[in-house]
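My questions will all concern the structure given below.
The other protein chains are all here in position, but one chain of the complex has been omitted.
Labels run A, B and C following the written order; every chain starts at residue 1.
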Amino acid sequence: MIKKILVANRGEIAVRIIRSCREMGIGTVAVYSDADRCALHVLYADEAWHIGPSPSVQSYLHIDNILAAARESGADAIHPGYGFLSENPEFPERCKEAGIIFIGPSSHAMSTMGDKIKARKTMTAAGVPVVPGTGDAITDELEALQVIREIGLPVMIKASAGGGGKGMRLVKREEEVRPGLRAARSEASTAFGDDAVFIEKYIESPHHIEFQILADQHGNIVQLFERECSVQRRHQKIVEETPSPILTPERRQQMGDAAVAAARAVNYEGAGTIEFIVDKDLNYYFLEMNTRLQVEHPITERVVGVDLVKEQIHIANGKPLALRQDELKQQGHAIECRVYAEDPENQFMPAPGRVTHIDIPYGVGVRVDGSIYEGFEIPLYYDPLIAKLIVWGKDRKEALERSRRALQEFKITGVKNNLRFLERIMHTAGFVEGDYTTHFIDDNEDTLMQDETCDEHCEDIVMISALMEYLRKIRKASPKEMTALKNNWKDYSRVRSVLKL
Amino acid sequence: MIKKILVANRGEIAVRIIRSCREMGIGTVAVYSDADRCALHVLYADEAWHIGPSPSVQSYLHIDNILAAARESGADAIHPGYGFLSENPEFPERCKEAGIIFIGPSSHAMSTMGDKIKARKTMTAAGVPVVPGTGDAITDELEALQVIREIGLPVMIKASAGGGGKGMRLVKREEEVRPGLRAARSEASTAFGDDAVFIEKYIESPHHIEFQILADQHGNIVQLFERECSVQRRHQKIVEETPSPILTPERRQQMGDAAVAAARAVNYEGAGTIEFIVDKDLNYYFLEMNTRLQVEHPITERVVGVDLVKEQIHIANGKPLALRQDELKQQGHAIECRVYAEDPENQFMPAPGRVTHIDIPYGVGVRVDGSIYEGFEIPLYYDPLIAKLIVWGKDRKEALERSRRALQEFKITGVKNNLRFLERIMHTAGFVEGDYTTHFIDDNEDTLMQDETCDEHCEDIVMISALMEYLRKIRKASPKEMTALKNNWKDYSRVRSVLKL
Amino acid sequence: MSYEVKLKDRIAQIEVISHHGNKLLVAVDGREYALDFVQISRGSYSILHENKSYNVELIPLEGVKKYNVNTTKKSFEVEIIDAESKYLASRREADEEADAVISSPIPGKVVKLYVKEGDKVEAGQTLVVISAMKMESEYKASGAGSVTAVDVSEGESVDGRQPIIHIDYS
Partner (left out) sequence: MSYEVKLKDRIAQIEVISHHGNKLLVAVDGREYALDFVQISRGSYSILHENKSYNVELIPLEGVKKYNVNTTKKSFEVEIIDAESKYLASRREADEEADAVISSPIPGKVVKLYVKEGDKVEAGQTLVVISAMKMESEYKASGAGSVTAVDVSEGESVDGRQPIIHIDYS
């Protein structure tokens, strides 16, 4: 049985994992880089071990340093969280060599699912629908044209060696096929020295819906229903909810079964997520599997009533799953809002800095997972996710109303953040009606970037407050001198000198 | 439909009510006494109206002032919360006269349940079991002796006009009957000028278990299961949980039915609680009905998945209950810990004062309802309840483990409080095993008052920290002078003068 | 005594008529406000105006004259205009015509520096790349000019608004 866990991560997920360990009576080891000496996970864990300089490659991605900390601290297991090393197939292997339990799937499951072509083939073999298209990379133009004809327009042409949008072409009309194909291949050749391409059916109004699964070491697998993750900005999820407003019970059942089949196909072990792309007619296609805990796992926890981190630990301990598929149910509705330290008014630029004040929402149906505190300096080296608001309601309407209330209470000052942007999402018609696709943010840019209103006296009161604060400070700096002052020009020189005290 | 609600209360319950109003889009009016100008409910509400000086009788109990605030603010309904005017039958009457909706039961239901003799008769007529004993006050000694013989020992003799323990006698043995009766009557006569007494069977190892009910204006009544409230100190509840660790499904059903019958007997409307006293053989007896929201209502909200304040408002709006008895279920387990500003090391004396710092627990399964913030001065005029921690787990074990974790995270500094005392309750065998009665606190005084332990270096580190803080402050006061100091005696005079700056 | 306070493009004249305990009477451009005005904690106030409850938080931006003011719904930048501000504003205007300073709005790290002191630059030319929280941003010259100073070197961390490169566009 695991007695001490090293959490190879930082931020809110490290704190969240430590919480569950503490509830189970398991010792906790935090690791930290130079920039994170005062991070919450360091303060919160039983132990804290330094693993290197601030850049991730020298610390949170540095397997040797992490294993050394595990050995020296006597941790018998490592939880990778999400991001960083969580999907690196080398990490579970290295843990195994070191005799330390890796809380997650096997290296084999990770690498199979991490390779797009392998994953696609494995899923097809397991009977899980994949997006129609070429399984292998195509280097021959005629073959490519034939595939496109078979799939039917629109299609997406992607460089085989690619990434980051380079060598990608969307082709909607017949006359664009040849020029599009040639442009994509030439771009791919220039960028990656390889002109092989994939061709895939393009889904026009897609939903991004994922299923949570849990699999033990004894072949038992359950699915814990879906999460609707279509509110995205530049492929970055912002708001997630469960249940999805578009799924029918029948389709949920089919997709859940497909998710279990997908996990079984790679002998999966632990918690994992199968991502599907779903079109407006509820056709669904396997997109990828995330072989780790997801950022948005708490909405599943709330609606299904399960602590997923504890389940991960039980599985790693070799225990058989205590959950039975026919006993699992979705109770009510949950919405997660991701709070980022970023500036929505300036192209969502990341905004590190010192948090001066936080008002956190409380009360019925509200959970906050975060990693900041008053006085904390958000480092500039890592992801700008600083907190997650998870709200539950007996139905979608109540969850939405409660999210609005909670967001209104939620205030973070000192660093720019997207709280007001999230609040506007909760008021935007498409979201309110549950009628949105992955294009939601782009489609509603005008509404979402609108400025808040303030009642007729609000601006005056704001100016009065600023003046009173100014006068208070001036008075405090030197009460005697100030009361004698008569005009602004005299003020000036005296105030300056006084404030330098 | 109600558009604006005045909350005739303060503290955590006022804030909690405002939260649900806000989620429903209903305007909120706070009222406040002199001492509460900076209280959280004033900051949090849309509007705030002053209703008098700090003592409750001149403000929160002052019906005229509260109705005036309701009229002037244009509130169309009043929520009384708990305590203060919430069980005063005059208040709903006065609201009615003023044309303002009172969110709660009728004056009739309140006064029936507020009168012990009337309540007892009404319950007996409705077939709800009551504690064996005299229904009416007895003034004749022979009659009293006969009643005692019928009920059987042990019995409790209570002054009819009494309260606060005066004129109360517990009689366990035959030879104590006559002297006990005489002493009780003489004490009652001296204290209240009335020697009439009640005689009741004394329940030796009692549990205090209550049932939550909701009743609409159309005769529909549902019960939302029980709350076990046996962890009490001087009749003050400290920890509550649901489900009760001792009830069987059959007994739960019977008591739930009795609770519904009790509510029906007074044509109850709104949210209410039927309190039962339960002995070790699960015999249950009606104790009293609280005709309002209870402090501990959130554990029911969590386990049943209902927002009770919203239900109260729907009922006041004349809506039929949307909840159906056969669809209501208890999901998992919830525990509430009441956080008081009091000093457990000094006879639990109330401890008002300024809150300097708060660490509030977050994460999976944790809800906090509170009324304090950093810098808030807890006034000395009101109840010392400052926060409630409500924790949910998939079963009792997880709820208990999570409560421990949350209490460990929970820190309030600046005012004495019972957080560590609550933490010790969560580790005390009787509570851990779910085997406790209302005598729990008394029976476990030694364990509960034990001092925490600290590991071998802990005390040294504490002393080092204090010294470093001292040195930092000295240095800050005057860096130049200090560095030149060589010995303690010189320190002394200089430090003093510097610190006076 | 009357003060000038600036919010966006508006400059209001605010006069504090009386202030006893919580009771504050002020006039904003002649419109009177009787407020119940209480400090809750440092930089945070509770204000009751005609029984409406406002919570206002003030974060000093520069010294004591410029604040970021947060209300429940919205944030504002407010400046108290006194003699010093007026002088600085006029100086700033005069300076801005000829001299420009490149700075990052947020703290970050200098990834790449393309210019050094004395370099001639053209409009649109990339001068420096700053990385912050896994995102890189390029900063370009807004016109033709010459680099008069470079305050940082590659690999160095910079604060938000810290001057990085000075350019003379004249």
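Convention: a residue touches a chain if its C-beta (ideal position, glycine included) is under 8 Å from a C-beta of that chain, and two chains touch if they have at least 3 such contacts.
Fair warning: this is a prediction, and the values are worked out from it, not measured in the lab.
Engineer: By the document's own contact criterion, which visible chains does the hidden chain reach in the full complex?
Structural biologist: Within the full complex, the chain not displayed touches A, B.
Engineer: Hey, which of A:Ser73, A:Thr134, A:Thr273 or A:Ser465 is the one touching the hidden chain?
Structural biologist: Touching the chain that is not displayed is residue A:Ser73.
Engineer: Considering the complete complex, identify which of B:Met349, B:Ala429 or B:Met449 is in touch with the unshown chain.
Structural biologist: B:Met349
Engineer: List every residue of chain B that touches the chain not included in the displayed model.
Structural biologist: Residues 341, 343, 346, 349-353, 356-357, 380-384, 408, 411, 413-414, 416, 420, 451-455, 457-474, 488-489, 491-492, 495-496, 499 of chain B touch the chain absent from view.
Engineer: Take the complete complex as the reference. Which residues in chain A touch the chain that isn't displayed?
Structural biologist: Residues touching the hidden chain, for chain A, are 29-30, 37-38, 42-49, 72-73, 373-375.
Here, only the chains that are shown with their structure count from here on.
Engineer: Nearest chain to the global Cα centroid?
Structural biologist: If we average C-alpha coordinates per chain, A lands closest to the whole-structure average.
Engineer: Using CA atom averages as chain centres, what separation in Å is found between chain B and chain C?
Structural biologist: 49
Engineer: When the C-alpha atoms of chain A and chain C are each averaged to a single point, how far apart are the two points in Å?
Structural biologist: A distance of 32 Å separates the two centres.
Engineer: Take the average of all CA coordinates in chain A, do the same for chain B, and state the distance between these two points in whole angstrom.
Structural biologist: 40
Engineer: What are the residue numbers in chain C that touch two or more other chains?
Structural biologist: 52
Engineer: Please list all residues of chain A that touch 2 or more other chains.
Structural biologist: Within chain A, the residues that touch at least two other chains are 408.
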